[in-house]
Each structure stands twice: as C-alpha cells, then as structure tokens.
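I have a structure here, written as structure tokens, and I will follow up with some questions on it.
Here the complex is missing one protein chain, while the rest keep their positions.
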Amino acid sequence: MSDVFQSNIPLWAVSISLLATLGILVSGRKPNLREFWTLLAGLIKFGLVLSLLPSVRAGKIAECVLLQVSPGIGLSLRADEFGVFFALVASGLWIFTSIYSIGYMRSNQELKQTRYFASFAVALSATLGVAFAGNLLTFVIFYEMLTLATYPLVIHKETGEALRAGRQYLAYSLTAGVLLLAGTAWIYNTAGTIEFQPGGILGGVEAAPNAIRCLFFVFVAGVGVKAGIMPLHSWLPNAMVAPTPVSALLHAVAVVKSGVFGVVRVVGFVFGPEVMAEHGLNLILAVLAGATVLFSSLIALQQDSLKRRLAYSTIGHLSYTVMGAALLTPEGLTGGIYHISTHAVMKITLFFCAGAIYVHTHKQNVSELDGIGRAMPWTIGAFTLGSLGLVGIPPINGFFSKWFLCLGSLQAGWPMVLALFILSGLLNAAYLLPVVYRGFFRKSEEFAKFDEAPPLMVVPLCTTAALALVLGLFPNLFFDFFELASGISEMILAS
Amino acid sequence: MNPPHLVILIPLIFFSGALLIPLLERWRHGCAYGVAVASAAVGALVTVAGLVEVSSGGTLRYQVSGWAPPIGIELVLDPLSAFLSVMLASVALLVLVHSGSVVRRELPGKAMPLYSTALLLVGALLGITITGDLFNLYVFLEISSLASYALLALGDRKAPVSAFRYLILGTVGASFYLLGLGFVFMTTGSLNMADLKLILSNLESSPPLLVGLVLITTGVGLKMALFPMHGWLPDAYTYASSTATALIAPIGTKIAAYVLIRIFFFVLDPGFASGEIPLTTAIGYLGAAGILWGSILAIAQTDLKRMLAYSSVGQIGYIALGIGLASPMGFIGAILHMVNHAVMKGCLFLVSANFLSRLGHADIRRFNDSTRVHMPWTAAGFTMAALSMIGLPPFAGFFSKWYLILGSVEESNWVFVAVILISSLLSAVYFFRLIERIYLRSPGRDSKYPDEAGGAAAPDGGREEVSASMLAPTLILASALLVLGLLNVWIVNRLIQPMIPAGL
Partner (left out) sequence: MDSIHAHYPYWVVLTLLVIGLWGMLLKGNLMKKVVGMTIFQSAIILFFILSAYKVGGTVPIYDEALGVGDPSLYINPLPHTLMLTAIVVGVAIVGEALALLIVIYRTYGTLEEPVLVERMK
C-alpha cells in the first residue's frame, strides 16, 4: 500500500475557489477586479494540484480528514493518483476557460456576469472535491454541490428554453444524487466501509448476487446521468442552451468528466475487477457503453446545430471511458482513463471554436458555415486539429487513448468492441470533418467582411489545440498524464 | 447558583414573563414586546447554561417543593432535554424578536395577549421537555395546547374557526393521553418516569398496559400531526398570524414527538415497543405515509403558508420514521431532524411573514423576479432554507436525511429508503418552483397579474427590504442551517451520542 501522509493541500485546492467566490461577489461592479479573482484562483488551484504531482508519482497520497462522523464514515479528501489526474485536467483547463470566458462574455455583452463567474468558481471547487473525495459520502456530497453550482450556469440566459433545460438537468441530477446516497448507505451496510480502495471494497463480502447486481444498477444510474450513459443522457444536448464556455468546461470537462470519473471509481475502487467479472457486471456496462457510443454518433450526424452535434459527440466519447472501465484489461483501462484527459483537451477546443464562431458571426448551425475558414483560419484550424484527434488520427493525443482502448478490447477477447471503436472513428469523421470541409473548401460571400475572433478567445483555443498535438507527441510532457493513467489502471487491476 | 435550581428556572422565566406582561402593559403601554424578548433572551441563556452544565456534569434532577419522587414531581434535565430546550428557546427567541412589526401590522392592538400567550406556550413546552413525571407532562401539555389554541385564534377571520377545530381535536388527543396514562398508572402504580422504568422492566406486558400505550400514542400522535391525525394542521397554520405559526410550527409538533421518544425509548425498554406490539413500527409507517402525503399535497398549493403547512406534515413524518426505526441511527436522525426542521421551518415561516409584510400577499402565483430585487436578503434566506429542506449538502437538512437513510438501510427497510428519496425529490419540485420564480421569472410574463411588473408598492411605503428586526432573525436562522450542517458531526458526537438510551 502506498504511503499516506496528512496534508492540507487537498483542502486548500478545493477551497481556494470558494474564497475567490467571495471576492467575485464583492467586486461585481468592477469587472477587471472580478476577473482577476477568477484567474488568480485558477492559477493557485492549478499550482496546488501540480504540487501534489511529485508526491503522487512517488507513491505517496496526501490525505486530509475533514470530519469523522463515526467509525468508517467521515468526510475526507485524499489525493491519490486518479484524483490528482482528474484535478489536473479540470483545474488546468479552468484557466483556459476563464480567459476564454472573459473574451466571450465581454464580446457578447452578456448579463449577469457576476453570477456566472461566481457559479463557475463554486463549480470548480465542487469538481476538485469530487476528484479528491476519499470515500463515497464525500463524493456524493461534492457531486450534489456540483449539480447545484452548475444550475445557475445552465439557466444563464433565462429564456424559456434555458429554464426548461435547467429543470430537466436538476430533475435528472438530483434523482441521480439521491440514488447515489441510497447506494452509499447500502454499501456501508454491506461492506462496512465506504472508503475508496483500489480493487474494490466488495470483494470477499457476503452478499447475495442479486443484491450486488441491484447495487450496481443503483450506482450506474447515479453516476450515469452525469456520465451521459444512454438513456440517461438527454439533459446534455438540452444543456447546450448555456453559454459556450459553460458547455466547454462543464459539459465537456468538469461535470461530465466527474460522471465518468465516478464510473471508474465505482468500477475500480468500490466494486473491483473481481466482483465485476464474477457477476457479469462489466458485460452490462460494456453493452450500455457500446450502445451509447453507437447511437450518439448516429444522432450526432443528424444535428445541424454545431453545439448539439458536439454534445452528442461528447456523449459518445464519455462512453469510450466507460467502455475502458468495462474492459477491465490493463490496456483498456489505461486507454479509458487516459481518454479522460485527451478528450477533455480536444473537446474543449471544439467548443471554444463553436463559441468563437457564434460570438463573432452569430452562426450556430453547421449548414451556415460555408467558407468561414477564410475569415477565421486560426479558429477553424484549431477545430481541424481537435476533430482529427477525436477521429483518432496520430499524432494528436486522441489517437493514443483510442489505440489503447482498441488493444484493450482485443486483450479482453471482445473483437466486437474493436469494431465498434473503428466504426465510431469513422462516424466521428463523418460528423466532424464536414465542418472543416465546409469551412475551408467551400466558398461563400457570407463571411467576407469578418476577420478572426477576438484574441481573448482565439488564444485559448489555439493553445488547447496545440496542447492536444504536443501531448500527442510527448504524452508525458509536463503532467505525466499517460504515466498516471497506466499507473491507476495497474493499481486497480493489481489488487 | 446551585445547579439544580437551573432546571426550574427554565420554564419559570417564561411563565413569569407571561404573567408580568399584562401587569406591565397596564402600567406602561407598548412594553409587551420588550418584556417578551427580554424573557426569551434570559430563558435562552439559561437553557444554554443548562446544556453546558449537563454536558459536563451529567443529568440534573430537581424536586419541586422538596418532595421526593415518586410521590413528588421531579424535573429532570438530561442531555436530551437540555439539547431540545436550547433549540426550543433559541428558535422562540428569534421568532419573538421578529414579531415586533408583524404584530403591529397583522394584529394591531393585540400585542399584549399575543406575547403573554406566546411566553406561556414556550414555557409550557419547555416544561414538557424537562418534566420527569407523566402526569405533570399532561398538565404542561394542556397548558401548551391552551396557549396554542389562543395564539392560533389571533389571526384573520377564519382563524377562530380553525382554532376551535384544533381545540376539539387537541382535547381529544390530550384526553386520550390521560386515559392511556390512567391504564399505565393502574398497572404500575407510579407516574414518575424513572420509577416507571424500573417497574416496567420487571413487569410482564398485560392488556391494560398495552391499551394504555396505544391510547397514549394516539393522543400524542394527534398533537404531533402524525398521519392520519394531521387534519387540523393545514388550516390552523394558514389562517393564524405569521408569528403564531412561526412559533407553533417549528417547535409545537416537535415536542409532541419528543414525548413519544421519551416514553418509548426511555421509560419503556426500547425493545418492548418494537417487539411486543409493533407500536414503533406502526409509527414509522404512519410517518412514511405522512411524508408522502404531505409532500405531494404541498406541490398543489398556491399559498406559501399552506404549502409550508403541508410540508410540515411531511417533515414530522421523517421524525416519526426515525422513531419507527428504533435503532441508534434512527434515533440520531430523528433528534437531528427535530433541530434541523425547527430551524428550517422557523426560517421559512419568518420569510413568508416578511413577504406578507412587504408584498401584501403570500400567493405563490404572484411571486416573480421583483420579489428578489426588492428583498434580496429575504430571498437569500429563503433559498438557503429551501435547499436545506430538500436535503442538499452542505446544509443541515442533508445530514439528518443521511442518518435516516443509513438507519433504514441498516434495518433493511427499503420502503423507508424509497420514501425518503422520493420525498426529497418531491420537495425539490415545490421548492425549486419557488426559487425559479423568485430569481428568474420576470414580472411581465404573468398576464394574469400585470400590475406586479416593476415591483409591487410596499404597503408600508418606502423601504423595500424588511426592517432589521425582521431580517436579522430570518438570516440568523438561515445561516444557522449552514453552521448546523458543517458542525453536524460535532453535534452528533458531543451532544446526541450521549443521549442514546441503553438497549436501543
């Protein structure tokens, strides 16, 4: 077992943006000061998480026990490899999103910006809380807080459509949260503990197979809403009514990735590979994930709204990770976990581009994008990089996660899944590349008078696109993402 | 001060205040409010001192007039009583502070009777909490009932009728309690709680005893608004003045639940009530039914106070559910929920009073964005209380529900688990509907009430947010929810764990 040492860094990492929220609320009248708080908090948060990276690579886990309710039940933060991995992705991308948000909000002259930035800060706090949760109860609490914090962001525009989307989001997420709570109580009763352990806590526990299966369904439903597993996914395309930075970070990175993070935690750290295989649970999960990948890609093809198309694409890619968890082989699990980071970087780029296009030209539909590449070459260029990565073309980082997922499916002896991934890649190409084609290779007078989008938006999206490329060439540059992913997978399967 | 005297002071301060008010009012008009608040403040301090004393020193016993039990009446301040008395007195204090402008507006000229009966009510409820004698409990129960009938009658035109209905039903309840007590007395020969515990542990269960217990449960259940004996509650709470409701709703029904807990877990052996006849189980299932019934009906309401009244029926159900589990977790959940709900409902009723005072109405259909623009702090308090009622962390409501779920899972009672989960979602429906209206619905959208656009004219003229004396208690209660939530572990470990009776 790795060393556990007491440290307050996880607590600080979670709370820093809560403190920033106060600053944001107070400086509502001074936009520059307000934005300063967001950026400052983002940098500090990222720095704190980064400082945990060396210890985690050395096998030491920082722990911070917040409250001890009774033996076995408490609130604790534990920065293990998986937690640090996810936290790096979320906090790092927050910095980009914040810069992008400033550009977006100001160019679009959005109202209620204080509420926006404040909710964002709280949402990131909750996300890090989810990442660093040391047990199920802490996880559920921060998960619920995430739902609450993101609700004002979904309904930001306050139109009828936005309110409906918000209500649906709440209905789905609160129901899921309540199921998770019940599941947590049930697990405590069955296993005597709710701490996350690599290899699961249900191994060797006396429980009826039906009880285990029922428990699994409860948990899949609980985390599956945010993870976009079909048929619990429909809130996600409807939530695209939110401003694009919200869709980018939350619905491509923080919220949905919290969902798949939860799936991997449940599969790897609560149930464990043995229990999963013994009761055929991984098969059930694989079927759900596979169906999601297939149907979401097909539905994406039919969407004209760019953001909805990207939303369905997200749903599909989230299930790449879920499938990786279902495969339960070293390569498969590594690929699935690594896909969390690769997809995040690529998808955020695509969403950033969609937002830039909307703010600049007020175009939302793919059919209206002919010739836009001439006017906004950087934006569409970044879009191209992101798309190629999602399809799985080397050397962009998406290729590697996909490669490992494919290897994993062969290892598991499920060639059907391999075929599915290949098919999905083709479908990705079919719904993403036409945007590139239209942008660069079709002509239209529509965009003759436009030039590139404001730099506050273009710089982040180019950076993330470049990041996708660079991390593809050097997977372990800066953050050891790949090493972390394979380490986590090893940790889960070894026990 | 000799510690045991602390015990008698607790109700005494309130009773003295209640008696002083009519006298002082004759001498100097308009001082009723001040005397009431002063008595409540002193009383609250004394209860806190009691809690501190009991936490460090153990149970305090006081013999009234020096007569030793079981002949004499004994007042007992044990951890459970001390804890609940603090909750009672503090919520009452905040409501009384808030009541100044409410009484001026809603009940002009009736300040004196209102404050006098309010202090009587609180004093009697505290008496129930600390008494160690079952008949003395009946006396205090009736005092509190009388005070609440009077309080509830001070309201609009319909108030006396609903108060009368409550009077009839409440008297039935108290009389059933007395009748049941008669059976218990005849079987055991004693009325002192500690004495009864000794006698009953050696006694075989017999028909008179069981009949007595059923009667007592029915009687107290009526006071507690346990389903299906809750019929008096919605009307009574809706038509009474805001202060009366804010006083009775958070604490009145809780103390009735306390009586059940005291009898089933402390006087009887805990196993008795769940084994011999499934009384506690019955209470639990009735509670579950109440939860669902209350939550579903709350959704259909258009008046804020009525919605909160139905919601209260549901919340009492949670406490009954906790009693029904008859386990340590269930006990913790029930006690924690008593406190949480007292604070939450107190805050919500104060908020509705604030709305009534500034907007002139509490009709949900007429709430819109302007409500929040004009009364941002009240709206914030409402949101915090609403999120806590739904059971979202980090507010206090989440933690009591967590303990109840844990307790239900432990007993493998999946019906209870399902009820708790479904009701949380149902409360989310009726609370988020309001939150959405207050924060997001622009005035022009409701074609039925176009005059609401641009902000309603404040009946008091001028100021938009309510005055400090109304706002401060609201916000104190709302922030208390956050504090109780964050400190919930400390509360459970330090204060509630010692209360759990042996053998549970």
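Order of writing sets the chain letters: A and B. Residues in each chain are counted from 1.
The criterion applied here is as follows: a contact is a pair of C-beta atoms (placed from the backbone, for glycine too) under 8 Å apart; a residue touches a chain by one contact, two chains touch by 3 or more.
Nothing here was measured: the structure is a model prediction, and the numbers come from that model.
**Student:** For the chain that was dropped from the view, give me its touching partners among the shown chains.
**Tutor:** Those shown chains that the absent chain touches are B.
**Student:** Using the touch definition from the top, which of B:V161, B:A300 or B:A468 touches the missing chain?
**Tutor:** Result: among the candidates, B:V161 touches the missing chain.
**Student:** Determine which one of B:L60, B:V86 or B:L146 touches the chain that has been left out.
**Tutor:** Per the contact definition at the top, the residue touching the missing chain is B:L146.
**Student:** Of B:V64, B:L178 or B:L504, which residue touches the hidden chain?
**Tutor:** Within the whole complex, the residue contacting the unshown chain is B:L178.
**Student:** What residue numbers in subunit B mark contact with the hidden partner chain?
**Tutor:** Subunit B touches the missing chain through residues 135, 138-139, 142, 145-146, 149-150, 153, 157-158, 160-161, 163-164, 167-168, 171-172, 175, 178-179, 182, 185-186, 191.
Everything below uses one rule, namely that only the chains that are shown with their structure count from here on.
**Student:** Taking the complex as given, what residues does subunit B use to touch subunit A?
**Tutor:** Subunit B residues touching subunit A: 387, 390, 392-394, 398, 401-402, 405-406, 408-410, 412, 417, 421, 424-425, 428, 432, 436, 440, 442, 489, 492-493.
**Student:** Mind pulling up the subunit A residues that touch subunit B in the complex?
**Tutor:** 67-70, 73-74, 137, 141, 144-145, 148, 155, 158, 163, 166-167, 170-171, 174-175, 178-179, 181-182, 185-186, 188-189
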